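Note that this complex is displayed minus one protein chain, with the remaining chains in position.
So that you can tell them apart, the chains are marked A, B and C in the order they are listed, and the count of residues begins at 1 in each.
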Amino acid sequence: MRLVFVGDVVGRSGRAAVVQQAPILRARWKLDFIIVNGENAAGGFGLTESILEEFLAAGVDAVTLGNHAFDQREALVFIERQPRLVRPANYPPGTPGRGATVVENAKGARLVVVNLLGRVFMDALDDPFAALDRELSERRLGSGCEAIVVDVHAEATSEKWALGHFGDGRASLIAGTHTHVPSADHRILAGGTGFVTDVGMTGDYDSVIGMEKDEPLRRFTRRIPSGRFEPATGPATLCAVAVDIGPDGLTRRIAPVRIGGLLNAAEPDFWG
Amino acid sequence: MRLVFVGDVVGRSGRAAVVQQAPILRARWKLDFIIVNGENAAGGFGLTESILEEFLAAGVDAVTLGNHAFDQREALVFIERQPRLVRPANYPPGTPGRGATVVENAKGARLVVVNLLGRVFMDALDDPFAALDRELSERRLGSGCEAIVVDVHAEATSEKWALGHFGDGRASLIAGTHTHVPSADHRILAGGTGFVTDVGMTGDYDSVIGMEKDEPLRRFTRRIPSGRFEPATGPATLCAVAVDIGPDGLTRRIAPVRIGGLLNAAEPDFWG
Amino acid sequence: MRLVFVGDVVGRSGRAAVVQQAPILRARWKLDFIIVNGENAAGGFGLTESILEEFLAAGVDAVTLGNHAFDQREALVFIERQPRLVRPANYPPGTPGRGATVVENAKGARLVVVNLLGRVFMDALDDPFAALDRELSERRLGSGCEAIVVDVHAEATSEKWALGHFGDGRASLIAGTHTHVPSADHRILAGGTGFVTDVGMTGDYDSVIGMEKDEPLRRFTRRIPSGRFEPATGPATLCAVAVDIGPDGLTRRIAPVRIGGLLNAAEPDFWG
Partner (left out) sequence: MRLVFVGDVVGRSGRAAVVQQAPILRARWKLDFIIVNGENAAGGFGLTESILEEFLAAGVDAVTLGNHAFDQREALVFIERQPRLVRPANYPPGTPGRGATVVENAKGARLVVVNLLGRVFMDALDDPFAALDRELSERRLGSGCEAIVVDVHAEATSEKWALGHFGDGRASLIAGTHTHVPSADHRILAGGTGFVTDVGMTGDYDSVIGMEKDEPLRRFTRRIPSGRFEPATGPATLCAVAVDIGPDGLTRRIAPVRIGGLLNAAEPDFWG
C-alpha cells in the first residue's frame, strides 16, 4: 500500500500546494491514500469546512488536526458531519468529532487514521499514551484495516520518540507534526513501524514557521505584540512523508517528500 | 572556507563517532574547521575536561554547549582555561567562561564561534536576540575573522527561525541544536547566512533522544521516575551540517551530514 | 464536625511543629479530624514511612501528598499498606496507593479525603476536574460519610478556584496546597463548600518557600545550580485551615490557623 502524509498546511500558500500536488502525486505514485494535517489551513489558525471540502475534492482521503483544531469555531459543528476529519483522540470525552477514523479507498483498502496531541510544552489534555494504546487495541493491523497512521501532533522530540516506540509494531506509521520543520530522521523502528519526528509544514519557509516574519521578530525582540500573525504568502514547500506498507501493515520503505519553495527537493526513489 | 558543525554528542557512543570521524572528514573534505556541540558528551549530561581534550586531540577546533553546560560541576572551573570552549553568551554577566571565541587554524584563517540559549520552553536567561546583536556588532565578517558560526541551542522552532532571520547577513552559519533531531530544512537565508533548525544529535537513534528508552517510556506512561537516564549504547549516527563559505564570509552551499547508525546517510556533494 | 487541615510540612522544622501541635489543637478545639499534607516532610522531598507513622502517632488522621509524592522511592511500596495516606487521584490508573480514602474517628464519624494535582505550570497528569467529579460521584456527603475534604495541590490560582467552584456543594472543604504561602481568601462558596486557595506551608518562613535561602538565591541570580536545596531549620509556622462542618456536610465557618514562627498568629474564634 502506498501512502503520503502531508504536514501542517499553513494558509493560502500551503493550500495551493496541496490542491495542486495531491492529484499529481496520486497519479504519479499510484497512491492508495493521501492524508493532510490541516490545523493551520485557515489563515494559520484552524480549518473551515470549505477548505476541508477543497482538500477532499483534490483527492485527500483524510485530514488531521492539532492544538489549533477548534480555532475556527465552526469546526465544533461541522466536524460531526465530516467522517474524514480527525481531531486529537486525547481531548476529553464529549469533545465533538472523533479521534480516529476509518477511510476506505476505491479498491476497498481500509486505512485507520489516529490523531494525538502531546502534552510536553503544550496545554494539558488526557494522556496520549493511554489514548494511543486504546486506539491500537480497538483496531488491529490486518483485522478490519490494512494500515494505521498516527499523527502525533507534539512539540517535544522526546515525547514523539516515546510515542513512536510505544506504538511500534502496532501501527504502520507514527509521524509527528506541529513544529513546522521537517526532520531528517525518518526510519523504520524495530517493530516495523515507520517513524519521523516531524513531517514539516506545507507553507512558505521564508517566514517564522509559516508566518510573515516581521511580527514574530518584533515580539521576540520587544516582548510586546504589535499586530497579528499572518501567513507568509511566498510559494510553499509541500512537506510530506511517503511510506510503502507491506501486506502485514508494517512499513517497508519510508522517504521524505519536499516539493517546491525554498527547501531542497526530496522524493521517494522506491516508486520509480 | 570549509566547515562542519556537529550536533549534540550524546555519551560514549556519540564520542566514539566524533573521535573516529573528525580526522577522516577533515582529510577527505579538506576542512578548515570542525565545531562540535558537547553538552551531552559526559554520560548525557555536560562535559568533562578530559572529554573536551579528547575532542581537541581528534582535530575538533571548538566546542559549544547548551542548557547542560554546567551539569558537570568541574566545567565551572576548567572552562576558564579552555579558550576553544564556548558556553551560551546569554548567561548572566559573571558566568565563568565565554559566550564567543575566536579560533585560528593552521592556515591563519579565523573563525568566530558564538553560542546562544533559547528561552521559549526553557529556563529564563538573558535575551538571546540582544546577545546575538552584541556579538555580531563586536566581530564583523571580514574584519578580524573570515567566518562566524552561531550555535542556537533552543527548543522552539519559532525562536530558532527568528534568531536566524535576526542575524541573517551578519553570520556565516546560524545552526540550531538541542532537540536531538536533525531537521531537513537547511537553506541559505535571504542575506546569505546558512541556516538549519537543528543539526541533530550525534548518538544512538534507537533511543529516546539519545537515552536508553525504557526509563523515558516508564516516566511518560507512569508519570513517576523509576531510575536514571542512561545514554543508549548502540552505534551513533554522526549528525552535522557542512557549509562552504565564500570570501565574503557568507554561505555558498550547505548540506546535511549523517554518517553511521540508523539514519539515512547524507553527505555534501559539493566537495567531491 | 471540627476539622483542621495542615499545609505542606517542610523538613524537620515543620515536622516538629506538627508533632507538637497536633495533640494540643485536638484537645483544645475538640477536633474530630486532623489532616496533614506531607509531600515535603522528608528533607523537603517526599515522605518516608517512619515520618508518616510519627504523624499518625501524634493524632493525625490522614496524610495527603502532591507532586513530590514519590520523591522517596520507598513510598511506592509502603503507600499500599497505609490506608490513611492519599496520593493525587489523577495519577494514571495502576499507580500505587489511592487517590481518596475514608477515615473513621473514635466517635464513628467518617471523613473522605481526596487529593488532586493541578496541571497548569505543572507536569501533565490526568484531568483533575474529571477525577474530582468521579470521586464526588462515588462518595456523597451524608451517604457513607459526614464530611469530604479535597486537597487541591496546584500552582495556578485560576485552576484552584475553578476546581473549587466545580466541586462546590459536593465537598465540605476544597483547600489548596503547593505554593507554600497561606492565602487570606478563605471563604464559603455559594454552594456551601469551604474554600481557601492555599493553606500555606508548615515550615520556616525565613527561607525561600521552606528551603534555606542561599542556594535558591544563587540559582536565581547565576542561573546555575551550585548545591542542593536544604530545608531551613528555624522555627516553623504551622499553617492550617480550620472548618466547622454542619450536619449536612457543608462548611458553616472557616478560619486560618497560624501558630509559631515568623507569621502573624491566627486562630478560629468560633470554637471558644
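Throughout what follows, contacts are C-beta pairs under 8 Å (C-beta built on N, C-alpha and C of every residue); 3 or more make two chains touch, one makes a residue touch a chain.
Computed from a predicted model, the values in this text were never measured in an experiment.
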| item | value |
| --- | --- |
| Displayed chains contacted by the hidden chain, counting the whole assembly | A, B, C |
| Residue among A:125, A:149 or A:242 that touches the chain left out of view | A:125 |
| Contact residue for the chain not shown (choose from C:200, C:231 or C:249) | C:200 |
| Selected residue (touches chain absent from view) among B:39, B:126 or B:244 | B:126 |
| Contacting the left-out chain in the complete assembly, out of C:24, C:57 or C:262 | C:262 |
| Subunit B residues touching the omitted chain (full complex) | 92, 119-120, 124-127, 130 |
| Hidden partner chain, residues of subunit C it touches | 121, 127, 129-130, 155-159, 161-163, 165-166, 179-187, 190, 197-198, 200, 205-209, 213, 216-217, 220-221, 256, 258, 262-264, 266 |
| Missing-partner contacts on subunit A, residue numbers | 70, 76, 91-92, 94-95, 123-125, 221-225 |
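Everything below uses one rule, namely that only the chains that are shown with their structure count from here on.
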| item | value |
| --- | --- |
| Numbering shared by both copies at the subunit C-subunit A contact, with half separating same from different | same |
| Chain centre separation in whole Å, for subunit B relative to subunit A (CA means) | 29 |
| Residue numbers of subunit C (touch at least two other chains) | 92, 124-125 |
